[in-house]
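Right, one structure below, let's go through it.
What you see is the complex with one protein chain gone and the rest in place.
This part shows chain A:
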Amino acid sequence: MIYDMEFETLPREALEAIQLKRLQATLQRAYATVPFYRDRFREFGVTPSDIRCLDDMEKLPFLIKQDLRDNYPFGLFAVPKENVVRIHASSGTTGKPTVVGYTARDIDTWASLMARALTAGGAKRGDIIHNAYGYGLFTGGLGVHYGAEKLGATVIPVSGGNTKRQITIMKDFGPSILTATPSYTLHLAEVAREMGVDFRELHFRHGIFGAEPWSEAMRRQIEGDLGLSAVDIYGLSEVMGPGVAVECHEAKAGLHIFEDHFIPEIIDPETGKRLPLGEVGELVFTSITKEAFPVIRYRTRDITRLVAEPCICGRTMVRMEKVSGRTDDMLIIRGVNVFPSQIESVLMMISEVEPHYQLEVHREDSLDILTVKVEISQKLFTDEVRGLQNLERMIAKNIKEYLGISAKVRLVEPKSIARSEGKAVRVIDHRRL
């Protein structure tokens, strides 16, 4: 099913005409109302009228997370404060939070895009949506909520936490759609099991999961444990919130970007140059309909590639592959870009569960040496030294085969890799560059 048949299936040419018109309007408005954009554009010697076609976008400066922090809290708003009807903010784990605002029309646009996204995930009018994304400053809960209402579904605004009560609600209310982060979903499944509730006997048909990266292996696990069809949804508060892109449940092969509202670009994170369609790089978004908080060439730091081939679902919008990593974590080893997530995929093939690992790089005689430390698990352990050495060799061989780089693999004791706030520190770079 497609929610907005007219726009979601626009022919390329018509779509690009709309994009250009909306882009030019956004640039004019941002330039006129946000001192930051005016100053930055002048610095780069560019004005909105220089952008005559979509390719001209390359002349525009990037917007980065630090710019948002520097203009904390409302410095990048493009409308008078009395027109802002909603504020959201990121958690700000690394520094000040970033604050975003919405006009009434922005909220309505967002709701429509979320209605599109929920439909792509398999929801329809009449469905009961169990919405376990957190409600609050985080965009997840309210984003899904407004979309669900727009769609005409019944929404249970359960938010996160109080997991046992959530299971009871699921049993009693019979929701058919689950929206949550993938990690909380696995937690829900575990608690249900402890309570003697079989998820597969509940009424769920579809789940729309996002707000954090998750793998195909996790999709298989969620679909198997919960007995539903799972799609990935993408968004970030700086750009809007959830509903920037979503997988269709028909193909589950990449996330359709709602290009009539956001223009995606893929750039080389090192040089900032735009990459040809299909190449892997950093995802950059420009919002072209937002009023309160327009973003122009915002660097998401998410690594992915775009796929233009038509999709079986009928949507014409370009797809982005599941996000494969973050530029923050990128390592360049002997000239090859390496993301921790790539190493993670290789390890997943071997152990079938997410292992704890850490990448260490140092330099010996001007040569980069990558060491991959992997925590031994009960499952991987064998009391034969030869078996353990074979395991190390097999991991190294797979890394070489899939990523094209040589790595030294070292098995280490469980819990020996430092974790900060529960998250493992993935990369230690000893090189002085």
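Rule of thumb we're sticking to: a residue touches a chain if its C-beta (ideal position, glycine included) is under 8 Å from a C-beta of that chain, and two chains touch if they have at least 3 such contacts; residues count from 1.
By definition in this document, contacts and distances are computed from a predicted model.
A chain of this complex does not appear here, and its UniProt-recorded name among "ACT domain protein", "Ion-translocating oxidoreductase complex subunit E", "histidine kinase" or "(2Fe-2S)-binding protein" is "ACT domain protein".
Residue-wise, the contact with the chain that is not shown comes from A:L411, picked out of A:I107, A:I350, A:L411 or A:V427.
Note that of A:E6, A:E43, A:E201 or A:D383, the residue touching the chain absent from this view is A:D383. Interface residues of chain A with the unshown chain, by the touch rule above, are 376-378, 381-385, 388-389, 410-416.
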